[in-house]
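Below: the structure, in structure tokens.
Apart from one protein chain that is not included, each protein chain of the complex appears where it belongs.
Chain IDs A and B follow the sequence of writing; residue 1 opens each chain.
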Amino acid sequence: MTTTAGLPREVMGAMDARLSMPYTLTAGAATGVFLAELAQQRIVGTRCSACETIRVPAQDFCGDCGGDAHDLVIVPPSGDLLAWTVTDQGTVALVLLDGTDIPFLHQVVEGDPAALSMGARVTAVWAAEPQGAVMDLMGFALAPSEPVHAVEEAGETATPIEQLNYQMVLDYQHAYGHFYGSLFDGIKNDRRIRGVRCPSCRNVLVPPRAYCEACFVRTGDWVDVPDTGVLQACSVVHIEFIGQRVPPPYVYAEIVLDGTSTRLIHTVGGLSAEALRSGSVHPGSRVQAVWSDRRTGSLSDIDFFKVIDGPADE
Amino acid sequence: MGTDMKNRAAVVGSAQTEFRGAWSDRQHVDLITQAVSQALLGTGLRMADVDFVIDSGSDFLDGRSISNCGFLGAMGAHHKEESRVEEDGLWSAVYATTKILAGSGSVGLVVAYSKSSESDPRNFWSTLAEPFTQRPVGLDQHSAAGLYAQRYLARYGIDPEALRAVSDRAWAAASDNSWVDAKHAMLADPYWEEFVATPLRRRDMARPVDGAVALVVAAEHVARQVTNRPVWITGMGSAIDQHFLAARDATSFPAAAAAAANAFRMSGASSARDFDVVEVSAGSTVGELMVLEAIGLAEPGRAMDLYAPGSAPGLNASGGSLPADVVMATGLVRLHEVASQLGGRSAHGPTGATTGLAHGAGGIGMQNHCVVTLETS
Partner (left out) sequence: MTQIAIVGTGQTVHSRRRLDVSQAGLAREAVTEALLDAGLGMDDIDAVVVASGPAMFGSVNQPEKWLVDALGARYKPVVRVTSGGGTGLAGALQAMNQIKAGLARRVLVVAYDKLSEGALQASISTLYDPFWGREFAVGIMGFSAAYWRARMDKLGHTEEAAAMVSVKNRKNAMLNPKAHVKKEVTVEEVLASKPLCWPIKLLDVPPISDGACAVILAAEDDAAAITDRPAWIRGMAYYSEADNGPNRSMLQSVPLKVAAARVYQNAGVTNPRRQFDVAELQEPYTCFELSYYEGLGLCPEGGAAELIASGATEMSGDIPVNPSGGCMGANPIGATALIRLAEAAMQVTGKAGAHQIGGAELALVQAGGGWANLRGVAVVGATKD
């Protein structure tokens, strides 16, 4: 290992990462009925069994008093516009539907927002093709002559919608920063792995970082690290799951590169089906990086680690 | 509340990174270690003296689950007691102080950070909303602020243009705060005049920034050793409102009032007027007015008076959260500001101040509130 100057030749900016995960969400009994009834162009609310407030959308419990709110009521699709705000997601509004105690948060659709006024009468606008979600009620529109209607007991209601499909997509641009930037710059351009040495405990840390966790002191010199090391731990992945990036079976590996004291997470490859099945790759095996043709500035620049001969680390 | 407080806790050190729109050449851990090491620096305490770490950050902002897990070393938490409070850092400070009062440790480190520049902060806010009926209709921090603003301004007959006094004062104060990259001249850019949620413009909204803040809380016997000017934590209170924005009070923050009442009961104060220095958090100009009224610094509908030239010199001398909202850290930044000003470690704020109040908030439309009071003896 040799000490090297620590400046990267290029600034590694940010790495894009996307978290995209599917969900099946359950709204609960009362809100499930509310969502189902929108297809019939009916708005379902609940009356709290304790404080008797009527709220829309229907809730299983009362946020005012914490009571059960299981009594369903049919609320008229008309009311007074209490407030609105024009945003790039539409005009979000609070409407006090006739006969209710708690305003309903939704949108105002149709017409010029400049024509809106506090207390204006509004009425529901329905989607042509209901999807079983809150936007089956598209929102509310001005209806100056809409008379005031009354709340009715619900009687027979639709079967609650039990699950909503939801895809959450979150995009990130994670900054490399100086330490990861220097590491991945070296990996990308020079196939060179570098760590930092803690001046206190003398351990070499990969990935490099500003502070040694054990000593909480600022790290010191940059150190070149070979692409060989010891398999500290490994498992054979057979399971398949949503979002998996590497097709199974593969060997999940935690590797301590020679001269370092930290774990590098990767895979062991180049194995026969028999080797995978028998678990012949084992902790203590010596491994070496097999570099890819890709130059991405990430651990994917290494295709996998291969088992090499040599004395096992014991 | 029957408080039987045998122990006292004090802030003995605190530090922040500069707050920037984007720290694009730093990782979270870099910002965290910078704040943590600086917070310890002035105290003479070493990391080995720290008994526990309480921290605030957001999995959604960090793009990692259990994100504290990967940042433990940077926070100095290795082989220490650690807990993540996934709420504004002021709640972490309350937990740390609670542990000291409970006798569970003598020195606690409080850390909070955010790098909202790494993602669209709108996702952070919208995912706070119940996903069935609230999230799909466009509820987020901007629309919530707009709905409050319209009702507040209408009820008290205030012209939306008057709100310029609030944002101008905040950004002018931030211009004098070398730890914040916001400068008042920036507001001249038409970008800040755009309506984002009528009647509010972008200049009315808290501006998300990147940064970290750290604070050292110590028990009395340690505090007296490491500083001749301990800033005692005299009161703490928090309270949450119900989730559905539509069901909350239209023009006031009763949860903020409840939080303040709890803190005042503990400290023996009667209202926020008792404090020389007040730093509050808010997601918008109108939100800030409503907080000031809730904690008793102004009568309902009268908080605008505090923005008349020359009034309330001890209020948000740092600039507050409007020019620099470190999302998960903003309330802890307020505490850091108050403690620094009382401890004589700050370049801004009124001179001779001995008492202070810090306020933090969380949730869409500031659903959750926390108040901490401080005093130098």
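Note that in this section a residue touches a chain if its C-beta (ideal position, glycine included) is under 8 Å from a C-beta of that chain, and two chains touch if they have at least 3 such contacts.
Predicted model only: the values in this text are computed from it and were never measured.
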Checklist outcome for this item: Full-assembly contacts of the left-out chain, visible side only, are chains A, B
Next on the checklist: Among B:Leu109, B:Leu128, B:Ala145 or B:Val338, which one touches the chain that has been omitted from the display?
Outcome noted: B:Leu128
Checklist entry - So which of A:Arg47, A:His106, A:Arg121 or A:His174 would be touching the chain we can't see? => result A:His174
Checklist entry - Tell me, which residues in chain B touch the chain that this view leaves out? => result 1-5, 7, 53, 58-60, 63-66, 68-70, 72-73, 77-87, 91, 94-95, 98-99, 101-104, 124, 127-132, 236-244, 254-255, 258-259, 262, 362-364, 367-368
Checklist outcome for this item: Hidden partner sits against chain A at residues 15, 17, 19, 21-29, 31, 59-67, 162-163, 166, 168, 172, 174, 176, 180, 184, 198, 201, 203, 205, 207, 212-214, 232-239, 241-246, 250, 252-254, 261-267, 279, 282-284, 298-300
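We adopt the following convention: only the chains that are shown with their structure count from here on.
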Next on the checklist: On a C-alpha centroid basis, what's the spacing between chain A and chain B, in Å?
Outcome noted: 25
Next on the checklist: Show me the residue ranges of chain A that touch chain B in the complex, using the header's touch definition.
Outcome noted: 11, 13-14, 17, 19, 25, 27, 31, 34-35, 55, 57, 59, 63-64, 82-90, 92-94, 102-107, 113, 118, 133-135, 139, 164, 166, 168, 170-181, 209-214, 216, 218
Checklist entry - Within the complex, which stretch of chain B touches chain A? => result 23-27, 29-30, 33, 37, 47, 60, 63, 72-74, 76, 78, 115, 117-120, 123, 127, 131-134, 136-140, 142-143, 146-147, 149-151, 154, 195-200, 242-247, 250
